[in-house]
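What follows is part of the complex, with its chains left where they were.
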Amino acid sequence: MKREELTEKILDIKREKGWTWRHICDEIGGMSDVLIVGALLGQMKLVKPQAAKAAELFGLTKAEQAMLNEVPYRGTGTPMPPTDPLIYRFYEMVMVNGPAWKALIEEEFGDGIMSAIDFDITFAREANPKGDRVRISMSGKFLPYKYYGNQQGVPEYGFEEE
Amino acid sequence: MKREELTEKILDIKREKGWTWRHICDEIGGMSDVLIVGALLGQMKLVKPQAAKAAELFGLTKAEQAMLNEVPYRGTGTPMPPTDPLIYRFYEMVMVNGPAWKALIEEEFGDGIMSAIDFDITFAREANPKGDRVRISMSGKFLPYKYYGNQQGVPEYGFEEE
Amino acid sequence: MKREELTEKILDIKREKGWTWRHICDEIGGMSDVLIVGALLGQMKLVKPQAAKAAELFGLTKAEQAMLNEVPYRGTGTPMPPTDPLIYRFYEMVMVNGPAWKALIEEEFGDGIMSAIDFDITFAREANPKGDRVRISMSGKFLPYKYYGNQQGVPEYGFEEE
């Protein structure tokens, strides 16, 4: 069984039942919608209680439930560059604005990155007379580059002095 | 003169003067930092008043000022996939989470995209005992796919019925 | 069930019935031919009434009808660069003329893009003694880049001043 076969099975059930993602996320609960949907699409893992609820909801086998609890090979859900316009627009934002984001984040936080591992994202609809807007709130841990000393042997905690 | 030569000149002056981006953005003002820095890095244009202030600040020629007011060939500031870790993490977020974002946005807003043209982004430092976080707020106009009728000739306004 | 399996099924029926696209588009109606054919080829969605008519015409299941109403992963119908000569010629037009189009559109409309989301396209045969011509009429909404101010917090509507 491959993860994409499980994804296809779940989407078939969703389609036949006429369920929305909201319904599914409410049933499974306990994790953000982005994570639950990501896991059902084969890009994230569900922690055990959520995997159990998903298995119950979709009528999955024991092995399928175990698979939802496994860490998948992430990044397989879209080609890069994305051919789908909705996903491409995010790609474009990174490509066009990446250099400015880098300059501003490094000036404010120092050398480091915003984590793509410990971050949360929420979407909200924002009513607007000129056309509704998608409001995205992201919060990601800043991880400073650690500089280590040059003693041979076991390194101590690195430092971050600017 | 190429745009990247102007960028290099501006960065040389910034380095020699010891200016921060904050200082530069405060001096130029009137646009968000992301846009000002993006323009100075050759990825955005400065509107006329800001181009004039930038020219004064950096001591640019008339032609260089005009160039800052031109729309550049965007997307030339980073290779894709990005080799720089800070920019790559954003790329990874899109690659890993793109499918879930697509599912959730389409369910909430219908068929369409979040604009990469009419959007705003702000960064803020968020103090956190487990390590400070980067808080990002984005707001992008939702653009619904328009479906047009099949009469030959001049199309009327399309429709968006789900 | 994958979207390309549904596309293959629809093409098999079309072939067996000996239907033309014109016949199919007339039967389904209500949307432009480009959109209907695009949806049946797995690149667009059919809105609900059209999906129902398509399901009736092709004898589809409930789930297949639902799938036609889903937004597909667009851009999967041709490799890029296109190997098929008909599609490649359009690609070549963009590659060769893109810089001139960019220069002329930006001078006329300012900084922005022509939407690939809200646009309509019609084809017509144009009789010509030197060989018939394909006449294409496109109309796409111009979307100006919005420049936002640099206040922290919720952004206001951006501006477009040149």
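Labels for the chains are A, B and C, by order of writing; each one numbers its residues from 1.
By definition in this document, contacts are C-beta pairs under 8 Å (C-beta built on N, C-alpha and C of every residue); 3 or more make two chains touch, one makes a residue touch a chain.
What you are looking at is a predicted structure, and each value in this text was computed from that prediction instead of being measured.
Chemist: Assuming all chains share one sequence, and 3 are in place here, what does the full complex add up to?
Modeler: Whole-complex copy count, per this file: 10.
Convention: only the chains that are shown with their structure count from here on.
Chemist: With centres defined as the mean of C-alpha atoms, identify the chain lying farthest from chain A.
Modeler: The chain lying farthest from chain A is C.
Chemist: Roughly how far apart in rotation are chain A and chain C when fitted on CA atoms, stated in degrees to the nearest 5?
Modeler: A turn of 70 degrees brings the C-alpha atoms of chain A onto chain C.
Chemist: Copies chain B, chain C: same or different interface, half of numbers shared as the threshold?
Modeler: Counting which numbers both chains contribute, over half are shared, so the two copies meet through the same residues.
Chemist: Indicate the whole-number Å distance between the mean C-alpha point of chain A and the mean C-alpha point of chain B.
Modeler: Roughly 22 Å separates the two chain centres.
Chemist: Taking each chain's centre as the mean position of its Cα atoms, how many Å separate chain B from chain C?
Modeler: Computed value for the inter-centroid distance: 26 Å.
Chemist: Give the residues of chain B that touch two or more other chains, as numbers and ranges in rising order.
Modeler: Within chain B, residues 33, 35, 44, 102, 106, 112-113, 115, 119, 137, 139, 143 contact more than one other chain.
Chemist: Can you name the residues of chain C that touch chain A in the complex?
Modeler: Against chain A, the touching part of chain C is residues 1-2, 62-63, 66-67, 70-71, 73-76, 80, 116-117, 157.
Chemist: How about chain A: which of its residues touch chain C in the complex?
Modeler: Touching chain C: residues 8, 12, 15-16, 18, 78, 82-86, 130 of chain A.
Chemist: Contact residues on chain B for chain C in the complex?
Modeler: 25, 29-33, 35-36, 44-45, 47-49, 69, 71, 102, 106, 111-113, 115, 117-120, 122, 124, 137, 139, 143-150, 152-155, 158, 161-162
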